[in-house]
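Missing here is one protein chain; the remaining ones are kept as they sit in the complex.
Chain lettering (A and B) follows the sequence in which the chains are written, and residue indices restart at 1 in each chain.
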Amino acid sequence: MQSIDSLRMIVMASLFAALIAAGAFLAIPIGPVPIYLANFFVLLAGLVLGPRWGVAAVGVYLLSGILGLPVFSGGTGGLGRIFGPTGGYLLAYLPAVFIVGWISDQLRLSAIRDIIAMLAATAMIYAIGVPWLKIVMGMTWGKSLAVGLLPFLMGDGIKIAAAVPVARVVRPLIPRSGSTHPSAGFEAGKQSESS
Amino acid sequence: MAGALAFCFQPGESALHRFDPRLKTVSLLLLSPSIMASLPAGLAVFSFALVAFTGRAGLDWKAAVYNLRYFGFLLAAVFLSRAIFTPGKPVLVLGPVAFTDLGVFSGALFCWRLILVTTTGLIYAATTHSREIRAAVEWLLSPVPWIPEKRVGVMVGLVVRLIPMILDQAGKTISAQKARCVECRKNPYYRLTHFALPMLRQIIKRADQLALALAARCYNESGTPPAMIIRPVDWWGAGAVLVLCLIMIRAVFIP
Partner (left out) sequence: MNMIEVVDLCYRFADGTQALTEINMTVERGEFVVMAGPNGSGKTTFFRHLNGLLSPARGTVTIDGVDVQHDPVLARQRVGMVFQDVDMQIVGETVYDDVIFGPENLGLGRNEIERRANDVLIMVGLSDQRDRHPHQLSQGEKRRLAIAGILAMQPDVIVFDEPFTHLDDSGVCIVLEQMLKLHHGGITLLVATHDLEKVICYADRLVLINAGRIVEDGLPKMILPKVEKYGVRMPCALRMGKEVWPWLAH
């Protein structure tokens, strides 16, 4: 029989996979430009679920996309997106979420720690995404960086900054086995259910 | 958007629909990299086979093309980028921008490949019910020791269930905030935190109950496996795909 705690993690990881997919459609405006939130939820998944379940969430997201479910940005899926110009960014989500989860597990809980973890992960995303873009588009390094990195830096900065307070609130809601956070939810108190 | 999710699959009785989902999935996974590595001759062979075989499947292409319009953007960008930036002899000059011969050829070839991979994926999704996709994934993952395949199958199913719910919840959160003039605030950090926090709190609370519902229905990682039978014609089909892949990656010589 599956323990209810592990069932909750299964559901939470699936939820974050769905959030990453929904992030392809959710955006906040910076001035006139919409900034999409898929990678925001990738970083958050690492912070909140930890390295193992974070990888599970991103893995399920990528698997769903490869099998043709329209979970990649633009509402499409399939290996065509992976082999296309933005495929590198997508595949890089996997090591990125691991990096965020692993770093935040090693160090003591603090905002600085979370930011370092997310910066490292974001660097990984571009370290894979930009060369992939360059190869597919046949551009020079300069142009690849101008198209594939620079326009996103400010948006990423805001997402990293916002992920810190969001993670701080969301973490206690999700009981990770072995974590020191108190298990909130249906056993902990009345706030979760009203009958 | 939730509609697009629902209508990937088009019910039917074609040979592709009846092709065993495990072999179909393996075929997809073999064909896609083969297409990317193939010579133009191989691509021509595959394109011909694709049109010939799926022309009779009775699929609705209009809906698929509409859903792919964003991908069309990417394709155009790839073509233009390669056509302009690949060094070679200019064949077309438009103002400051010159299309080179090698560039046009390389751009067209790459785009052809992407179109073929995407079309193959579309046909797969259109002829395979998600239940069969999950069954095939579970079967393919079962020899891998450290991945619980049934769990992966359930998670993929949950992702499909949860995406419309999240978009719904996001819509509600945004409406509630707009009603309190959040659009007057221009600071994106404020907008993001005040969007994400209430939405996530709600959706996580609801997801908690989903876990209880799974437990209440005795979820476990064993349980009746899906029923799948491989017929002789399925082996022939898989064999044909294998031969096609070998032709494309030049392992088998064709004059």
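Keep this in mind: a contact is a pair of C-beta atoms (placed from the backbone, for glycine too) under 8 Å apart; a residue touches a chain by one contact, two chains touch by 3 or more.
What you see is a predicted model; the values in this text were computed from it and never measured.
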Per the touch definition above, residue among B:M165, B:L197 or B:L246 touching the missing chain: B:M165
Contacting the left-out chain in the complete assembly, out of B:G12, B:P33, B:G88 or B:G157: B:G157
Interface with the undisplayed chain - residues on chain B: 2, 6, 11, 130-131, 154, 157-158, 160-161, 164-165, 206-207, 209-210, 212-220, 222-224, 227
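Here is the rule we go by: only the chains that are shown with their structure count from here on.
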Residue ranges of chain B touching chain A (in the complex, touch as defined): 1, 4-5, 8, 25, 28, 32, 36, 67-68, 70-71, 73-75, 77-78, 81-82, 85-86, 103, 106-107, 110, 113-115, 117-118, 121-122, 124-125, 130, 133, 137, 151-152, 154-156, 158-160, 162-163, 165-167, 170, 186, 188-189, 191-193, 195-197, 200-201, 203-205, 207-212, 214-215, 218-221
Chain A - residues contacting chain B, complex: 1-2, 4, 7-8, 10-15, 17-19, 21-22, 25-26, 28-31, 35, 37, 40, 56, 60-61, 63-64, 67-71, 73-81, 83-86, 136-140, 143, 158-159, 161-162, 165-166, 169-170, 173-174, 185-186, 192
